[in-house]
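One protein chain omitted, others in place.
Now for chain A:
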Amino acid sequence: MQYFKGLLKSLVLIFLSATVAIQAQASQDEGKEFNPGDVIMHHIADSHGWHLWDYTDENGEKHAVSIPLPVILFHNGGLDMFMSSAFHHGEEPVTKGDVTYIMHHSDIYIANEAGGLDFDEEHHPTNAQPLDLSITKNVFMMLLSGVLLLVLFGGAARSYRKSTNGSPRGLASFLEPLVVFVRDDIAKPNIGDKYHRFMPYLLTIFFFIWINNLIGLIPFFPGGANVTGNIAFTLTLSVFTFIVTNVNGNKHYWRHIFATPGVPIAVLPIMALVEFIGIFTKPFALMVRLFANITAGHIIILSLVSLIFVFESVFISPISIGFGLFMNVLELLVAALQAYIFTLLSAMFIGGAVEEHH
């Protein structure tokens, strides 16, 4: 009960700070009508800096306070590195050597000869873009969660050395059941006897997704980044599952795809085509599922908070907070559930590829 109360309290705190973050965003566009769509999209998208809040100085000028992150750009074989603060939140271009970079809606473009951007009819810039390998908000959070995983599980693994009889202690006693869960409930039933080889991969994706889901629920630094709800992240992980599945596919697996047993020869080409497309649709489904679930959760919570600003009334806040709290708790479940589903489906695909009998 004590723990539950503590959890509830911290959730409310987290939620309140999310409200503050949106408010900051809203006040930025003072005078203009509040557009929840833009705010939400801005919040779930990646960015080059960690925007904290805005303030207005004595001269009435607005300044944004944010944590700058390194920008790494490749252009014409040249490497340019500088902190994102150089852009002054997209308000000023940055000139490095003979190239001028301009940030427009979180994207970096190369300025034209006049030092500006060219726009098409839909107001999209047509300028060339450098290869952007910046440590963005998402990358930073991903690295952080990686370090966190290493510290947690490395620590857990080391703690075994201290115990005399090999029983888990402290952190290990919390983390070990999770590892055993992945082994006994995900890997073993779906892959079978050969599960050993895939354990490191499955454990890594499970915990990597889970911890990123969880940190993504924290609305302020170092959380707030929507890593697992970013299509690039889910794409990369599904490509890994795709590679692991197909590299380990045995002859039964390939025969099932290109010469499905029990199918008449006339239908075989169609079947083979369908099965071949199936190789790609499976990881594609993985990619979309994780991306959509996490992004949807973020959008719902942000929408609920936005209600306060849409109605321009503080009296709507109990409803926002009530539903938002409910969504946050639900998202805690979804965070674990989606990590589980991604890992489970990966294990099933791998299991199907290495299966011996047929």
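Here are some notes:
One rule holds for everything that comes next: contacts are C-beta pairs under 8 Å (C-beta built on N, C-alpha and C of every residue); 3 or more make two chains touch, one makes a residue touch a chain; residues count from 1.
Here is the rule we go by: contacts and distances are computed from a predicted model.
Per its UniProt entry, the chain excluded from the display bears the name "ATP synthase subunit b", taken from "Phosphonate ABC transporter permease", "ATP synthase subunit b", "Gluconate 2-dehydrogenase subunit 3 family protein" or "Sigma-70 family RNA polymerase sigma factor". Here one chain is not drawn; of A:F82, A:Y201 or A:F323, the residue touching it is A:Y201. Across A:I67, A:I135, A:M271 or A:I300, the single residue that touches the chain missing here is A:I135. From the set A:V94, A:V179, A:I257 or A:I279, the residue in touch with the chain omitted from the display is A:V179, counting the whole complex.
The missing chain, though absent from the display, is touched by one residue of A:L79, A:A128 or A:A232; that residue is A:A232. Not every partner is drawn; the one left out touches chain A at residues 41, 44-46, 72, 105-107, 131-136, 138-139, 142-143, 146, 149-150, 153-154, 156-158, 160, 166-168, 172, 175-176, 179-180, 183, 199-201, 203-204, 207-208, 230-233, 235-237, 240, 295.
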